[in-house]
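A single protein chain has been omitted from the complex, and every remaining protein chain is retained in its original position.
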Amino acid sequence: MISIYITSFIVGGLICVIGQLLMDVAKLTPAHTLCTLVVTGSILDGFGWYEPLIDFAGAGATIPITSFGNALTHGALAEAEKHGLIGVVTGMFEVTSSGISAAIIFGLIGALIFTSKGNI
Amino acid sequence: MEQEKYAHLEKELSPKTPILKNVIRAFLTGGLICLIGQFIALFYITYFNFTERTASNPTVATMIFISMLLTGFGLYKKISQFGGAGAAVPITGFGNAVVSAAIEHKSEGYVLGVGGNMFKLAGSVILFGVFSAFVVALIKTLLVKFGVVSW
Amino acid sequence: MKNGNIIFKTMPSIHSTGVTAGPLEKKKSVFAQQFDKLYEDERCDLPTNEDGHRQLMYDAVMIALSKAKKSPEKIDILLTGDLVNQMTPSNFTAQALGIPYIGLFSACATSVSSMITAALFTDAQYANWIVAGSSSHHNAIERQFRYPLEYGSQKGATAQWTVTAAGAVLIGQNKPELPSIQCATIGKVVDMGMTDPLNMGSAMAPAAMSTLTNHLTGHGKTIDDYDTIITGDLGSNGFKILKALANESGLPHTKNFRDAGEEFYGKDPTFKAGASGSGCSAAVFFSDVYQKLCKGEYRRVLLIATGALLSPLSYQQGDTIPCIAHAIEITRDGVDTI
Partner (left out) sequence: MKKLGMLFILLFLLTGCSEKGTRIENTTTFNDDQLEKTLDHNEHVKLAIALLHEKDLIAGIRVNTFSRFQKKKIANELKEKLEKEYPELNITVSADSKVLLETQKLINKGKEGEYHKKIEKIKSIEKEQT
């Protein structure tokens, strides 16, 4: 049981290291870095390699943004398996809705409660 | 002085990016955030009817909630300054991008400000996530149809 | 006038200055004691950042006027600028003051470009009293040029911190006991192909060097004529590059060089390369430098304010960052030294 914590720490950390290298070595902006990782996650799921990583690392694979791409592809593929080509479009948000809806809801709540501060 | 010569001089004098230090910090910060996510997932698995697979949804939502609090209290930017990609890559970084834009544009009103700018930073992640998922799923579905690969 | 070099025959004087700054500057700036007004609230107790920005500028002008016992009606022209789109904070300030107004934009070099323009009006005897100045507000500028304030992005060692500060000067006819504007150099836009908006110091350093060389040759001066040559907001990185450029171009030394941006937060590493923003040069020139001139610590100074003429649109479209620097020479020596 302990081992899932260690694998999640290490795998999550390593995905972030890839992100840091994209920013520092490849000189990508944060936005470009995140987009690259999302696309990578979605391609990995196309090969069926991301799910095993989630089984191995738990939150270490589901918390990084790569899992967002994975989940989108996964939803699309699951629907496509059931309904054919049209499922590719309809199934996309089947799995990922939680991240986006949470971001929208908490974004609005955050805006209601907080004001930005120019502190350091 | 010519541009090339100046670029050379500038590169020589400007401080180098401390890549190793940044990488170690990103590893620790990102790892820690994922570890916290794992604990939250365990909480949902143990006390609610979620399996390892289904627990990731409430875990992600909870992480974004935490990210909202950290962003609102002005702490997330400090974590990011320390952790770099370690704070940007986890879903909390996505939450931070959405929440910070929403908070910042409150002064322009809730419709044009918050509504119009909320996805200013995070929108591209959604766009490219959705589009790449579409392409990948389309290719795979077609390949399955033609019998090249199986599900 | 040739090559941007101007000599002011009547040597207009700086009669008074006013500098205001925000709460972070109050805590962290080494010049905080020399500023006239410091706010406890980052928005000056107003609802938005832009309102606060406007209040900063308004108060700076009013302080400068009150020190010279003038009311806004006595002022002929107001020349100010800032970095917000279409300079709305300056525009609202002008509306509140009711002084005939021209808005000036030279990015962070506005402090000096407005002084040059004011000195020209005075020298040509079109105006008796002119207020020049510029301001910047961290929160308002960051959200426009970079990211929302609370967005976490890792800043590198070359990043600079936009200051929350405003500075205003009252310029009038020559008064021998006051610091007076003797000559100036209007800079050319210099673009060395730099593209990183988080490394503006290195983009601006060549502009500062170009204007410095132009000023020295155009007016027949050497760097030893000045007690200090102070640049606006190159930051530690840009300042280092400026000194390297100066050595390379054969200037004998750089001992009397200062940079307001590097000094502003006392080289505190949390602010990375130091301060920037059009309020940075204005605040330092119109407090520390002006006070030292008044006390006689400095007899002759050269202020070079540098500005990066970029917009979020231009750098996102992949353009380079064009930069400008304007220089103005201020002296305590009487008219006879011309």
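Going by the order they are written in, the chains are A, B and C; count residues from 1 in each one.
In the analysis below, a residue touches a chain if its C-beta (ideal position, glycine included) is under 8 Å from a C-beta of that chain, and two chains touch if they have at least 3 such contacts.
Note that the structure is predicted; figures quoted are calculated from it, not measured.
Note that the undisplayed chain, when the full complex is considered, contacts A, B. Touching residues on subunit A toward the chain that is not drawn are 1-4, 6-7, 9-10, 51-53, 55-56, 71, 74, 78, 95. Residues of subunit B in touch with the missing chain: 24-25, 27-28, 45-46, 49-57.
The rule we apply is simple: only the chains that are shown with their structure count from here on.
Subunit C has its Cα centroid 45 Å from the Cα centroid of subunit A. Chain centres here are Cα means. That of subunit B falls 38 Å from that of subunit C.
Touching of two or more other chains is recorded for residues 143, 148-150, 153-154 of subunit C.
Residues of subunit B in contact with two or more other chains: 17, 22, 71-72, 74, 83-85, 88, 93, 99-101, 103-105, 121. For subunit A in complex with subunit B, the residues that touch the partner chain are 4-5, 8-25, 30-31, 33-35, 37-39, 41-43, 45-46, 54, 57-60, 62-69, 72-73, 75-77, 80-81, 84-85, 87-89, 91-92, 95-96, 98-104, 106-111, 113-117, 119. Subunit A makes touch with subunit C in their complex at residues 23, 30, 114, 116-120. Of all the residues in subunit B, the ones that touch subunit C in their complex are 1, 3, 6-7, 9-10, 13-15, 17, 22, 71-72, 74, 76-81, 83-85, 87-88, 93, 96-97, 99-101, 103-105, 107, 120-121.
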